[in-house]
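Every protein chain of the complex appears in place save one, which is left out.
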Amino acid sequence: MRWIYRVCPVTGLKIDRQADLLIRAHGVAATVALLIGGIAAVLVLLTRWQAVHLLDAVWFYRVLTVHGMTMLIFFILFFEMAVLYFAGPVLLNCRVPAPRLGWAAFGLMVVGAVLAEWMMWTGRADVLLSSYVPLRAHPLYYLGIILFAVGALIVVLQFFASLVVAKRERTYEGSVPLITFGAATAAIIAVITLGHGAGIYIPTFLWSLGLMEVDPQIYRMVWWALGHSSQQINVAAMVSVWYLLGALTVGSVVLNEKISRTAFVLYVLFISMASAHHLLVDPGFGPAWKVVNTSYFMYMAVLASMLHGFTVPAGVEVGQRLRGFTQGLFGWIRRAPWGDPGFSSLVLSVVVFGFVGGITGVTIGTEQINIIAHNTLRVPGHFHATVVSGTAMAFMGLTYYLIPLIFRKKIAFWPLAKWQPYLFAGGMLIFSVFMSFAGGFAVPRRHWDITFSNAPFDLQFSPAVDLVMGVMAVGGLVAAVGGALYILITAWSVFFGEPIREGELSNGHVRSAAGAGESAAAIA
Amino acid sequence: MHTGMQSPRGVWWKPAHRSEKLWFSLAFGWCMVLFAMMPFWHWKGGQNPSGIRGKVDPADFRARVQEFIAAYQVGMDGAFPIVEPPPGADIYMMGQMWSWTPVLKLRKGVEYTLHLSSVDVNHGFALYPINVNFQIVPGYDYALRITPTEAGDFRVMCNEFCGIGHHMMLGRIIVVDENGEVPGQAAVPGEGGGLRVEPAPAGEAGEGGQAVAGEHAGEAGAAAPGAEVSR
Partner (left out) sequence: MAMYGLPPGLVNPPRPLPEDDEESLPVSGRLGPAPGTLVLVLIFLAAFAVYYFANWKMLSFLWRIG
């Protein structure tokens, strides 16, 4: 295949046409998944809000399964594949090593996702995201997930291959950029994750066919090795995107490569065994195992996050100070471009992820404190602050730059786009905090009816719970509006949007088509 | 100075600035505190998920539960036996789709060893309102040494999805104080036999009937339409 490339007029990077197309395909697939998962989210929300109680019990657990699988696995992994193609071939100026394989992998991911969705929506997989054995789904459900995972693994391997190709063909000088390094750690964790995924879904697939036994406690252990490691892919990818957004929006600097890269390496080393924090009140493991795995191992990953929590904002601060924003302690942030949705997404992602997601997560992941938190709403309260207000928010912010840079379209509904991050993150913040609050009152997660209207005994939660969950629901609806706005803006921009004309964007300045001097190099 | 999108020039393994080293030390020190709190609480604290853990065949566990009920039953609470064990006893609560069996009547300040297990799928033992939560896994016996510290009429929710009846799964633990009373309740279940408690919505009265729980027990083999259970 002849290598066709263009030179980006803004960054000067040489971009393989195949990389362009593959990023677009994965980005569109991610957005479709976000739409399905988002509709599911609203339906679940309107059911847990007992005042509305929209879905019946069967459909609630069904749609809850869809929401978890579609958002946490399909949406996020499709987007991360796009990030890998950007951090590899695009940032390193090199070609996609095996484009046909890349398209085959994409196709496999789509087929797997569609198969799993079909099984879920037709009621053959009412098992929730975690599908704890002995709850059993139709074999094709597990097969769909396996196909999706194999496709993702191929994309990850192609990313590693692009690192080799770029080095060999000398398309960059010195070490890879920090963002590529971060993406590489995410990719390594992805291999660990997908390995565990194979380790649990293949036996479970065989079990669903009646061909082997699976012990329920071992299932939980291996599934969470997949489940938590996948979250660490999300963290490493999110942090890489933080550095990328910082660079694009305000030219933030890397204060110290050694610290940032070491922190990424800590993620790789320590995350798999830290999955133990999902098993702290399980009967199958002793306290010594629980303590060692949650502390020596998880806390090193926590340390890494705290390091990035310093270096990312500090990079923004130094970058701003060097460009003249030196007033007082916080002039650099007060006078930053808050109207740039890429920048506001970055800040909101860092703050909500750290202050709400990180703090609640480490706390409830403590062996003994887990007793008062396990399977209450404190758990989803925590992870909506990390993976939604953190990772998804950062990905959304990045899209506002990827659409002009990769799709070469302008952003539609620009005045609304400036508000979208605030709506989404603000709504999610209220949603997560109030959900955690309800969990503090012992409200269970994954539960259709907390009035216990058909139970043999009565149980009345404190009247405060109704209020708390009502506020939570309102926050969630605001976030849903923010999410819907994001989908509208990005889909419109991509499919109906105004293209950026040749010569209109160059080395930073928008030129009028009439006054264009040198235009960008050959657009293939 | 360069951004994260650019390759660093030359050797980038350089010492960090003093303020970065300060933050690293503080963060690392905090992580050590986080670690130390857990063994500390095992040593000095009163709440640990240690327990006595072991594997158990679900049929054997069910048999032990029946023996336990037979030995210490003092009455019926709807369709559920009320069991009042002696201090220090091995006591049992069995989770199944979709009920907790039996109803326990305990004394405040007394230690018991509470054996928790499931005979079918994963369940979540969630004691309300004090917010004690444990994972109940079929094939495993989680025996927790517990000492109730207050009297009251507690509920046991299930907070691990276990099929279509999950949200109806509710059990009961009564803790009486030194005088044998639950403060604020006129009569305590289990005394004088056949005591009615808050009426179940299905409206049955009388003992020995296949009441609300019985309806659910009959469905134990059929989970949600889309999920089956294999034993």
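Each chain carries a letter (A and B) given by its place in the written order, and its residues are counted from 1.
Just so we're on the same page, a residue touches a chain if its C-beta (ideal position, glycine included) is under 8 Å from a C-beta of that chain, and two chains touch if they have at least 3 such contacts.
Since this is a predicted model, take the numbers as computed values, not measurements.
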item: Listed residues A:L101, A:V114, A:L140 or A:I372, member touching the removed chain; value: A:I372
item: Touching the absent chain when the full complex is considered, from A:E80, A:D126, A:D282 or A:E317; value: A:E317
item: Chain B residues touching the omitted chain (full complex); value: 1-2, 9, 14, 17-20, 22-23, 26-27, 30, 34, 37, 41, 45-51, 111, 130-132, 144-149
item: Interface with the undisplayed chain - residues on chain A; value: 10, 248-251, 253, 255, 306, 309-310, 313-314, 317-319, 321-323, 326, 329-330, 332-333, 337, 339-343, 354-355, 358-360, 362-364, 366, 368-369, 371-372, 400-401, 404-405, 410-417, 440, 492-493, 496-498, 500, 505, 507-510
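Keep this in mind: only the chains that are shown with their structure count from here on.
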item: Chain centre separation in whole Å, for chain B relative to chain A (CA means); value: 32
item: Of chain B, residues touching chain A in the complex; value: 1-10, 12-17, 20, 23-24, 27-28, 30-31, 34-35, 37-39, 41-42, 45, 47-51, 53, 78-80, 99, 116-117, 120-122, 124, 126, 128-142, 155, 157-164, 166-172, 197-198, 200-202, 211-213, 223-231
item: Interfacial residue positions of chain A with respect to chain B in the complex; value: 11, 57-58, 61-62, 91, 123-128, 132-138, 172-179, 182, 207, 210, 215-217, 220, 240, 243-244, 246-248, 251-259, 279-284, 286-287, 290-291, 294-296, 299-300, 302-303, 306-307, 310-311, 314-315, 318-319, 322, 362, 366-368, 370-376, 440-442, 444-450, 452-459, 462
